[in-house]
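Removed: one protein chain of the complex. Kept in place: all other protein chains.
To keep things simple, chains are lettered A, B and C as they appear, and every chain counts its residues starting from 1.
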Amino acid sequence: MKKARTAAEWRRSKVTERMVSFSGGAGLMSKLGPLFQMEDGKRERHIPVIDCPDTVAAGKPFVINVTIGKEVNHPNTTEHHIKWIQVFFRPENDKFSYQIAHCDFAAHGDSVVGSGKGPVVTDHRVSVVVSVNGRGRIYALSMCNIHGLWESGKDLEVA
Amino acid sequence: MKKARTAAEWRRSKVTERMVSFSGGAGLMSKLGPLFQMEDGKRERHIPVIDCPDTVAAGKPFVINVTIGKEVNHPNTTEHHIKWIQVFFRPENDKFSYQIAHCDFAAHGDSVVGSGKGPVVTDHRVSVVVSVNGRGRIYALSMCNIHGLWESGKDLEVA
Amino acid sequence: MKKARTAAEWRRSKVTERMVSFSGGAGLMSKLGPLFQMEDGKRERHIPVIDCPDTVAAGKPFVINVTIGKEVNHPNTTEHHIKWIQVFFRPENDKFSYQIAHCDFAAHGDSVVGSGKGPVVTDHRVSVVVSVNGRGRIYALSMCNIHGLWESGKDLEVA
Partner (left out) sequence: MKKARTAAEWRRSKVTERMVSFSGGAGLMSKLGPLFQMEDGKRERHIPVIDCPDTVAAGKPFVINVTIGKEVNHPNTTEHHIKWIQVFFRPENDKFSYQIAHCDFAAHGDSVVGSGKGPVVTDHRVSVVVSVNGRGRIYALSMCNIHGLWESGKDLEVA
């Protein structure tokens, strides 16, 4: 993997507008990042698990499945549920990141007759289709309404 | 199918807050609904096509695939793309509707080096998983950034 | 206001791809539109009320405030809340509609210590800023988690 520029190299560059892509800037560390949880006890049930090929062909669509929970399924009730999954892609040799998709899971059994008695429940999983032109890393970010933000990632190779 | 109350019956009812679910109220017709296009020439490419079983078991999860375009694929560029798909469910004997999911397709080849030269493109299709407890109708609503809103529907039976 | 083309005129036109913008097509009426409720009893509390100038200058940004409820505030709890507001614009002489914004209200007091005991609640109102180049109609669509979809509209003049 090509070595990323250091903050010093960026400052010496001729780029008029310094778009620093790592750690937010010289010395500035993201404070939002640490809020993303990545370990969920022995029986994982909050991690947004990314399921897709390890290697894909450039420009050819492939499916990314993201599911919440590995060994244990996450609850899905009015009071406790997964609100959404967002998927991002960071190409290896790109200063920037791109959002692939954002999927809201909108139904959790809510109803006028009482929580959990509603007519429809949306499961916390989604499949999207994407194509890329180079290797990079896929990120998934999910949100539980009471347990906050959860993150996972998966490297992607392009043949 | 149980007959829906008429506007007159609603007015005579003892319900303090009249939640009228058809046509928005006595005489009030939705003005947003007519903005939803449902026919797209001979070679359909804007309709959000719903693909799911005709009949499902109550409470058992099933997959809903929604794809844009039937005979002809829709373009997917910075200048012309599908922004999102929303999925709704209207149970047969329910006054109200429920949103199942909302999926944004966020990447269309945008890039600092020029439109269409970006590293990632999200296809305009999504698969979600849902369970219902009674028959009804699934609705899909999609948005093209330059051709507006498109709608489709599919009846769902519960065995 | 210029008269919209009839279905017959569209068929005689030289447009290769017939993008029919009214009522979804010759004879096809939106089935999703009737699900949008517009009247909410005497003490309105579900209607997404649009507050913005009646007349604006072309190309000049103005604020659109959308609030749920008029005389009575809508509840905001884990079990009963407004999920989101979407805002659309239909220019008068345009075949198509455009989405202005979509705002999710994500916090309703949900918490590990019990519903309603959470540390944050998002109110069901939003302000966005937009500019238009011609007259048309603004639409707001909102969703209550147990009472479904609600619609309102407001004509906009451009001086």
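Following the convention adopted for this analysis, a residue touches a chain if its C-beta (ideal position, glycine included) is under 8 Å from a C-beta of that chain, and two chains touch if they have at least 3 such contacts.
Note that the coordinates shown come from a computational prediction; the quantities given were computed from them, not determined experimentally.
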Q) Which displayed chains make contact with the chain that has been left out? A) A, B, C
Q) In the full complex, which of B:E39, B:D94 or B:D110 touches the chain missing from this view? A) B:D110
Q | Contacting the left-out chain in the complete assembly, out of B:P48, B:P91, B:G118 or B:G136 | A | B:G118
(Q) Could you pull out which residues of chain C are in touch with the chain that's been left out? (A) 61, 89, 91, 94, 96, 98-107, 110, 112, 118-123, 125-134, 136
Q) Which residue numbers on chain A touch the omitted chain? A) 16-26, 28-41, 43, 45, 83, 88, 90, 95-99, 102, 137, 139, 141, 143, 146-149, 151, 153
Q: Spell out, residue by residue, where the missing chain touches chain B.
A: 78-79, 83, 104, 106, 110-112, 115, 118, 143, 145-147
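Keep in mind that, in the parts below, only the chains that are shown with their structure count from here on.
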Q: Answer with same or different: of all residue numbers used at the interface between chain B and chain C, are over half used by both copies?
A: same
**Q.** Chain with minimal offset from the mean of all protein Cα atoms
**A.** B
Q: Please compute the C-alpha centroid of chain A, do the same for chain B, then give the distance between them in whole Å.
A: 25
Q | CA centroid of chain A to CA centroid of chain C, Å | A | 29
Q: Would you mind listing the residues of chain C that make contact with two or more other chains?
A: 83, 143, 146-147
